[in-house]
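First, the structure itself, so that you have it in front of you.
Other chains dropped; remaining ones untouched in position.
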Amino acid sequence: EGGRRAAPYSGIPTLLDAPHRSIGNEQLDINDLDVALFGVPMDLGVTNRNGARFGPRALRSIERVGPYNDALECAPIHEMAVADIGDVPLLSRFDLAQSHADIEAFVAKIIAEGVIPLAVGGDHSISHPILKAVGAKAPVGMIHIDAHCDTGGSYEGEKFHHGGPFRNAVLDGVLDPERTIQIGIRGGAKYIWEFSEMSGMTVIEAADISNIGIDEVIKRARDVIGDGPTYLSFDIDSLDPSFAPGTGTPEVGGLTTREAMALIRGMKGANLVGGDVVEVAPAYDPTTNTAQNGAQMLFEILSLIQFTPFRNSK
Amino acid sequence: EGGRRAAPYSGIPTLLDAPHRSIGNEQLDINDLDVALFGVPMDLGVTNRNGARFGPRALRSIERVGPYNDALECAPIHEMAVADIGDVPLLSRFDLAQSHADIEAFVAKIIAEGVIPLAVGGDHSISHPILKAVGAKAPVGMIHIDAHCDTGGSYEGEKFHHGGPFRNAVLDGVLDPERTIQIGIRGGAKYIWEFSEMSGMTVIEAADISNIGIDEVIKRARDVIGDGPTYLSFDIDSLDPSFAPGTGTPEVGGLTTREAMALIRGMKGANLVGGDVVEVAPAYDPTTNTAQNGAQMLFEILSLIQFTPFRNSK
Amino acid sequence: EGGRRAAPYSGIPTLLDAPHRSIGNEQLDINDLDVALFGVPMDLGVTNRNGARFGPRALRSIERVGPYNDALECAPIHEMAVADIGDVPLLSRFDLAQSHADIEAFVAKIIAEGVIPLAVGGDHSISHPILKAVGAKAPVGMIHIDAHCDTGGSYEGEKFHHGGPFRNAVLDGVLDPERTIQIGIRGGAKYIWEFSEMSGMTVIEAADISNIGIDEVIKRARDVIGDGPTYLSFDIDSLDPSFAPGTGTPEVGGLTTREAMALIRGMKGANLVGGDVVEVAPAYDPTTNTAQNGAQMLFEILSLIQFTPFRNSK
Amino acid sequence: EGGRRAAPYSGIPTLLDAPHRSIGNEQLDINDLDVALFGVPMDLGVTNRNGARFGPRALRSIERVGPYNDALECAPIHEMAVADIGDVPLLSRFDLAQSHADIEAFVAKIIAEGVIPLAVGGDHSISHPILKAVGAKAPVGMIHIDAHCDTGGSYEGEKFHHGGPFRNAVLDGVLDPERTIQIGIRGGAKYIWEFSEMSGMTVIEAADISNIGIDEVIKRARDVIGDGPTYLSFDIDSLDPSFAPGTGTPEVGGLTTREAMALIRGMKGANLVGGDVVEVAPAYDPTTNTAQNGAQMLFEILSLIQFTPFRNSK
């Protein structure tokens, strides 16, 4: 009679085909979950091509990522309690500051339930309010995979754009720069990221990865984050545009997906307390490759969470 | 201080942004509904370009169709009980006959609950099993908008392909050809549809619509269907390929969307007992126009149902 | 030896291939011009798909619109003094209110030089600050071609989004609703535009145009605007998505380009004091048709200006 | 057991799925044919976007045009002897004049065999050498459907570009301007086509077709061409870009396919001695609609030939 599961293109689309959990506006009612997947359809913080507000929709539409992770040997949707709880309810499509407040409040509720938040952006500015919730009690470390350091200062009068979330997080005391590593950095804006090195972050440039080797990059990353609680933020523009054209500030010369997957998988056992995949802009993604790569990286991060000490201590 | 509803690109995508109703495998538990929207992601009956199995996903992803119908003056999602109940559970991705059986069984359950079924294909072969359920007690009339009559016979040994559902439905006694009108017909396959005229269907060719005028077409359609129970089947290839490139058997010289909407709206008050929108194949739809037009026509049909005597007699 | 002009794909791209006029930040130095073409790359006011910030770039890249207008019998770039003066210098990519202030100030300078402003958006919210400059001395009338009335109120706490510029303009006393006609209206948001009719605007719906006929629409428009100073605002989503997929809030059932061009050309001799073409979002425009239609409409409006009494009185 | 023909997507692609006739370099060996379909993959005469050299490939790849013409009631591939004889062997990819010589020589051989030539371009400059062969004995009349008159003079030192074939043909005495009608004309280059009217051609502009009506256009065309030998040249840019984006010099405001098909079909019985479909540039045709419309028009012209007195007198 053989196997059977629903066709990958059937049904209501959810992140990683996780079950949908409809949540109320006031209370989340999710304390049975290990991980909450959710979208943040907001891109008011972008500096160039916009459209990452459609990122959550794009990742939900991808078929066939998972359920089994052959490298990490787990099936996270089946072996943990995971749900797609929909999108952050944002009070305004026009107000960046309000959106950030909405995001922080929403993630704080997730954390209050003892659930690990795993977000899909939206632009990278969302990581700041998420970190404010995740690092509220104590600053966290971070694996940050990106073409950009995103530690820039105020720009055109706006401090909370997508080029600065991690400076803001450090200044707010929710991110520990000494326990932060930034991987894949490149491009013409490097001179505005002096905060990264000044604050003590470790920066690995894309151009050096071929020579360093991914195994050594993994080793450095684990050294930086140690055993403490750690956030993993994956900006899809860390990948080369040949893999991820669908993003707002593409930078030539990026990571391959084999490198990126090896890197994330190399974090097995790290103490992850949250994560995100950001900056997928499907209007620039005619093949859907960008969204598929985003969903794959989301799946890899979710898989890591199965092995995190944090979860097991719940 | 001003209005507010969720951003059209946020949340879990559903057909026409209707609420999602998760249903069990055995019982549908939908008898509070007026109309059940559902997908039929099956395209084993196509004869050329395939991909209509992704039609339901494509229509769910469209933003901003409805909620208000300014021509028909109604807001059907709000004024009726409507839900997206997901997709027909199909036992096999490889078996056309089994799929048709699954569809018929599923629609029969919907009807048993006193709910009007409104399907999104998938290829047009699905209309046959739907009609077998809808017309089980007595044959129904039909408004059929399509480039093709779909009354062809067996082809390459297969009787139940997407070019023959309405011959099959007539032969099964579930469709009344005298109460059937086919609108938008054109193209090089006309010679295989002699069944349409032989059985008594009314056929209006696309090339004649400019001269006849939509108002007259509406009048003929209402004459044909009368007051009896009527099904409305909308094949997206009825539209010209400039409006609907994303379909498997496009035919040059089709309807405009203004004509198609006027036509459907002209059916206000008809006794609709079910309907479908079929043949949207998003892989051929780089602008998403085809899916948007499909969603719009679905919305128009749903709006009609608000005025159907059938519903009000429930 | 034959004719010769530069190949249409050569050189620095400008709007309608008009000469580029580089302007300083403080003074515009354009008082020799009849018409100033300029871009407004700002889309913080959109409610759905964004990307209209790339509209000016998209229109500049189009080849071969003009130089001769065979219907209006003029060659406006050659017969008037016209330049592309670049884009409004916007102080912030993140601040809608600031952007509107920047736009108003910039257009006020153009008008102070006695030059007619002709803008390329950007989202439709830009028409409000433009009208504040254009109608500063006395309210103007308006030909408004759009799928949407854009007379909605505050939304999610924001009053100055792209769905409300003309309510705002009326309330600010710069737009005369009695001398305003809105053409091409359709779609599910109609119920939020009651301000249009309450304030005395004339509204012509897309669905009625086939029956009314373009000649009659022109007549009504001329009756509404009379001889007074008049603005012409062209939202590209007035066109059907088959013509203009590249826009943020497409609506099925729109105008054809033949209708739109006939309509604009029918305004020959009207007293135009400014205009705009808005809402071209090239990320959704794989064929470049939307941008080409936008450039064509810009050219038609520019051609009208050659016949405006306002210009001749300069 | 039902019908059967090869799947439309199977086998070696040919024009209109006609049988392929492989021909030698010296002798064509086609005198059993009624009509020879062939490609002319040459676009050195274009003035803007190029790529029409891929036009023949694009039309060959289209599925499902024909075999039956329901309006003209014929099945031309089956009822005449028709073959796709491949492409004109062009001696150089770089030499426009040589290409034109190659084309003329090739078509002369077809005509010497008593076969009607039906060409697929390539750019419109190919019509000049074709007409030199077709009209070698006596000038022919012409139905010319195009956005452009293509009666321009020398340009940048080149007389034989795609904007001038019909001036050249008249000056060479192979085209009778009094028996020539040009339909669909529009756009900013009109002032360079004064030759059309000076030489006695009839010109019908696109903007006037809605008012004139297609039936009247047909009548005028038949009056112009009379009973004499007539060529039909279809430039795909006659269609509006919403139907035919894949072309090098698109012009807003063109014909619909329903108008174009009605127009061609209205020529039933005309004395056709050859024809062409030109200017399909598939690199700009993401939906394949342009190629499909090209193939459809080719099919309509081929269908006309079944009724031409010329053929029957063979």
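Think of it as A, B, C and D in the order they're written, each chain with its own count starting at 1.
In this text, a contact is a pair of C-beta atoms (placed from the backbone, for glycine too) under 8 Å apart; a residue touches a chain by one contact, two chains touch by 3 or more.
Keep in mind that what you see is a predicted model, and the values were worked out from it rather than measured.
Engineer: Since all chains share one sequence and 4 are shown, how many copies form the whole assembly?
Structural biologist: Assembly-level count of identical protein chains is 6.
Following the convention adopted for this analysis, only the chains that are shown with their structure count from here on.
Engineer: Using the contact definition given at the top, which chains are in touch with both chain C and chain D?
Structural biologist: Expected: B.
Engineer: If I superpose the C-alpha trace of chain A onto chain B, what rotation angle comes out, expressed in steps of 5 degrees from 0 to 180?
Structural biologist: 180
Engineer: Tell me which of A-B, A-C or C-D has the interface of B-D again, with more than half the contact pairs shared?
Structural biologist: C-D
Engineer: Between chain C and chain B, is it the same set of residue numbers doing the touching on each side, over half shared, or a different set?
Structural biologist: different
Engineer: From the C-alpha centre of chain A to that of chain C, how far is it in Å?
Structural biologist: So the centre of chain A lies 40 Å away from the centre of chain C.
Engineer: For chain A and chain D, what's the span in angstrom between their mean Cα positions?
Structural biologist: The separation of the two C-alpha centroids amounts to 55 Å.
Engineer: Which positions in chain D touch two or more other chains at once?
Structural biologist: 240, 242, 286
Engineer: Return all touching chain pairs.
Structural biologist: Those chain pairs satisfying the definition are A-B, A-C, B-C, B-D, C-D.
Engineer: Give the list of chain A residues in touch with chain C in this complex.
Structural biologist: 43-45, 47, 49-51, 53-54, 91-96, 98, 156-158, 161, 283-284, 286
Engineer: Considering the complex alone, what residue numbers of chain B touch chain A?
Structural biologist: Per the touch definition, chain B meets chain A at residues 4, 6-7, 9-14, 20, 22, 39, 41, 53-54, 56-57, 60-61, 84, 86-87, 89-91, 93, 286.
Engineer: Which residues, counting only chain D, touch chain B once they are in their complex?
Structural biologist: Spelled out, the residues of chain D in touch with chain B are 1-4, 7-9, 63-71, 240, 242-243, 256-258, 261-262, 286-289, 292-293, 296, 299.
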